[in-house]
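The complex appears here without one of its protein chains, the remainder shown in place.
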Amino acid sequence: MCRSRPHGRRHALNFANRTPRADLVAAFTPDPKEKAWAATALPNTTVYLDYDEMLKHPGLEAVVVATVTTAHAEQAIKAIEADKHVLCEKPLSTSVEISQSVVDAAAKKPHLKVMCGFSRRFDASYRAAYDRMDQGAIGRASILRSQTCDKLDPSGFFVAYAEFSGGIFVDCNIHDIDLALWYFGQDSIVKSVVAMGITAVQPELRRHKDVDNGVGIVEFWGGKIAYFYSSRMMAAGQHDMTEIIGTDGKLAVNANPQGTLLEMHEPQGVRREIPGDYYGRFEHAFVTEAHEFTAACLDNTRLPFKLSGAVKAVEIGCALQESLNSGKKIYFDETGRRLEAPKL
Amino acid sequence: MCRSRPHGRRHALNFANRTPRADLVAAFTPDPKEKAWAATALPNTTVYLDYDEMLKHPGLEAVVVATVTTAHAEQAIKAIEADKHVLCEKPLSTSVEISQSVVDAAAKKPHLKVMCGFSRRFDASYRAAYDRMDQGAIGRASILRSQTCDKLDPSGFFVAYAEFSGGIFVDCNIHDIDLALWYFGQDSIVKSVVAMGITAVQPELRRHKDVDNGVGIVEFWGGKIAYFYSSRMMAAGQHDMTEIIGTDGKLAVNANPQGTLLEMHEPQGVRREIPGDYYGRFEHAFVTEAHEFTAACLDNTRLPFKLSGAVKAVEIGCALQESLNSGKKIYFDETGRRLEAPKL
Amino acid sequence: MCRSRPHGRRHALNFANRTPRADLVAAFTPDPKEKAWAATALPNTTVYLDYDEMLKHPGLEAVVVATVTTAHAEQAIKAIEADKHVLCEKPLSTSVEISQSVVDAAAKKPHLKVMCGFSRRFDASYRAAYDRMDQGAIGRASILRSQTCDKLDPSGFFVAYAEFSGGIFVDCNIHDIDLALWYFGQDSIVKSVVAMGITAVQPELRRHKDVDNGVGIVEFWGGKIAYFYSSRMMAAGQHDMTEIIGTDGKLAVNANPQGTLLEMHEPQGVRREIPGDYYGRFEHAFVTEAHEFTAACLDNTRLPFKLSGAVKAVEIGCALQESLNSGKKIYFDETGRRLEAPKL
Partner (left out) sequence: MCRSRPHGRRHALNFANRTPRADLVAAFTPDPKEKAWAATALPNTTVYLDYDEMLKHPGLEAVVVATVTTAHAEQAIKAIEADKHVLCEKPLSTSVEISQSVVDAAAKKPHLKVMCGFSRRFDASYRAAYDRMDQGAIGRASILRSQTCDKLDPSGFFVAYAEFSGGIFVDCNIHDIDLALWYFGQDSIVKSVVAMGITAVQPELRRHKDVDNGVGIVEFWGGKIAYFYSSRMMAAGQHDMTEIIGTDGKLAVNANPQGTLLEMHEPQGVRREIPGDYYGRFEHAFVTEAHEFTAACLDNTRLPFKLSGAVKAVEIGCALQESLNSGKKIYFDETGRRLEAPKL
């Protein structure tokens, strides 16, 4: 999930307190209240209400962009142009073209580290799954199922948010799409895309051409299929999970969600609680992300994945969202070019 | 799954040995070897090599049809016409029209009990899920995810079988489709259908217009979606599972497959085995089915579900299979009539 | 657990309806109400209010003793003397001497099959564990942990019952003790025994020298230890579980109790229900027991375990109960003879 503001604070705290090789020298927020919060929480950090001013902070080497999605690309590009390394939250933009403009800006500064923050790439469980697959443990990976499911927020915050989020496939399933590109390979070419959805709890989402439950299928040339589910109405908590199914085995990440290792035996049965939000699930992945991004900047080592994949993920997410709204399946040829009718 | 012959034997043994109110007086097999097996295994049963002869067996009151799928409808109709109650294995036929002819035959004999053997309807876990939903525990059921996944049979038996099976969506996902009709209500009207698939382990399946891994989505009018996965290549064993997702909660059946209650702690980790086939998973459901069908015949009580749903399930399965092979999404209007373009 | 009467009915129904090779020709109950129940539930069975009369029923070949524990031994011996095969519920008696008298009676009729009903020996999970151990999968079995824990019965029935039950270690842990003799070998010789207990929910149990929670350790000569827990106050349901720990691995049976395969995702978390009583957990083991006992009688094949073990189990159970009440550890020499001080 991607509810902007608290997420920026978490990044700030992680870089300030849990990333020994990084110093959080400066931060930006447009919100004076948040600036006040930072005065206490981030005592060694200068907080700016103007992003451009922050970029001029002496000694600043790298920038983490974790503002609202609509600001990601512009701020990332400004930082790149100011010769800063950039870790930009996902998605780069809800527009493919604008996302591409970040990649283009980065391409002009090959000495900079520019990364899109796909946090699951830094999660120990997803990495263990990748390593198993990479060792050949499941044969040829063929089917990927992945879901991003948020706990129901009764405040309905996500309705207003939907105006700018790009829709559920771009906002939520972008993670799952990125996982498909990771496990199947970033060079995978989409053959067709289809999506459907419903508004089970928030009918007003249709105003923003969005849904609160979406199901999509992405078929790749070469005999691979990824299918996705996203939801805004989980009762028990955040449940993001993924299966990678190969010709010789299957890897399941978080099929059994859990928070702590506590199980409660009660008259109603045996119960466990699960994380209430994505941060409860991925906290340690965000810390690892901060460590590795910092190390790549300081040591000039390779980032774990390419920025261009982030554009591809947005492209697929937008196609799913389009299919959801048009009701039509969308086709592509072997080069990835859009077609009007299926090519079998 | 539905590999015909052994399944007939299981039904026979269940009715002979585990269904106290039923006597298995007669049985039919076209195979002399199987007749020899029955001489020992079913000592109180007369075995016929001719189905029509069997129907004339004195005192015969009910017939279980568990032959190859292509014979289901004809044998069921003959039994109905001979005034026997009928429990017919799924699917009634791979053809919608032929399936309907069974319903039509049954309609002429309203005093007979005619049921399609959707075994999951008799499974304790699925029933517990239904009861919870029925009590309102999950609010309005909105999304259903269900899969039928067989352990890989390296003999490739299912390739030859695919010629007559109707394809993976009719043969395997028929169960999942039936579950959608159960949990969403049998009157649910399909709005659109789309399916994709691959041949990851058995490319020859394409000869029979089939795949070994299929993903499909069925959208219903009224804001409900069911999505399905079927596979012939599970490494660990049979894994059939279902989630019913409502506005207030989720019910998951068999998300954690297991065989016995044994866990093995070994140098490689903690391991459990899971059932190798559908019968290992659903054995007790088949026994319950035999008990309840017998009771309905003897006591003239209502069957737990209507025969007409079996036609609807085949209809949806065939539409998914068609979409798989045409590459096109298929649309229906609010009355269930087929359309050429999406109706939004 | 061992609450007598309903258990007798379950055995009767299993032999009548679920054991094809057996006919339940006769039954005994001292209770006219139960006789009335049987008239409907067991239409093909003659019910006697006099045990001795029942033994004279024409054609009777085998007897299942499932009355109150205090009657087990006398009824079993009478049946043996009347030349009937006997399946006697556990324990044979709460007295070692009386238990031995059953073995002695059986020894005089070696053509008869006489078995003590240790139901867990017929459970698929316990058998899978035994097979793994027997294959050498865990090296040398060294530690066994086992528990028999009943769901709290707020009626406090077990308090009155405690007068005759022999106490929690004889009534409940007898199963766990039998498992230790199974997995460690029936020839294992006890070196020392110690037990402690509390009355957390039913202080009146002390009148019968019993407790509602007991912990005991049994040390065997040769470097093996079994330790046990029994409880009458589980909130969630019956939770009987066992671990067999070897030098190369561990086998855990029912570490994760569950009833059906349903998991409920609710605002409070993820929940599953577990069986409410031992029959919910071991129903299929009882059916298997009935099948195998019947087969042994009809085919004159060996029973799966020796009757003498049942005396040994009572002996150990009584020693634990004595230790509980005396507060003292009890010692034995290498021949199993009791000692006054530890032999190290």
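Letters are used for the chains, namely A, B and C, taken in the order the chains are written, and counting of residues starts over at 1 for each.
Heads up, the rule we're going with is that a residue touches a chain if its C-beta (ideal position, glycine included) is under 8 Å from a C-beta of that chain, and two chains touch if they have at least 3 such contacts.
Everything numeric in this text was worked out from a predicted model, so none of it was measured.
Q: Looking at C:Met234, C:Leu262 or C:Leu303, which residue reaches the missing chain?
A: Once the missing chain is taken into account, the touching residue is C:Met234.
Q: Considering the whole complex, which of A:Ser125, A:Gln186 or A:Asn325 touches the chain not shown?
A: Spelled out, the listed residue whose C-beta touches the missing chain is A:Ser125.
Q: Touch as defined at the start, partner being the missing chain; which of B:Lys109, B:Arg272, B:Lys306 or B:Lys328 qualifies?
A: B:Arg272
Q: Of the residues C:Asn44, C:Gln135, C:Ser155 or C:Thr247, which one touches the chain left out of the display?
A: Only one of C:Asn44, C:Gln135, C:Ser155 or C:Thr247 touches the chain omitted from view, namely C:Thr247.
Q: What residues on chain A make contact with the chain left out of this view?
A: Residues 16-18, 20, 124-125, 128-129, 132, 137, 248-256, 259-267, 273 of chain A touch the chain absent from view.
Q: On chain B, what residues meet the omitted chain?
A: Residues in contact with the chain left out: 234-237, 239, 257-259, 265-274.
Q: Pick out the residues on chain C that sit against the missing chain.
A: Residues 138, 140, 142-143, 145, 192, 194, 196-201, 213, 215, 217, 219, 223-225, 227, 229, 231, 233-236, 245, 247-250, 255-256, 326-329, 331, 342-344 of chain C touch the chain absent from view.
Throughout what follows, only the chains that are shown with their structure count from here on.
Q: Return the chain label for which the distance between chain Cα mean and whole-protein Cα mean is smallest.
A: B
Q: Please tell me the distance, in whole Å, between the geometric centres of chain B and chain C computed from their C-alpha atoms.
A: Taking the mean C-alpha position of each chain, the two centres sit 40 Å apart.
Q: Using mean CA coordinates as chain centres, what's the chain A-chain C distance in Å?
A: Centre separation, chain A to chain C: 55 Å.
Q: Can you pull out the residues of chain C that are in contact with at least two other chains?
A: Answer for chain C, listing residues that touch two or more other chains: 257, 265-267, 273.
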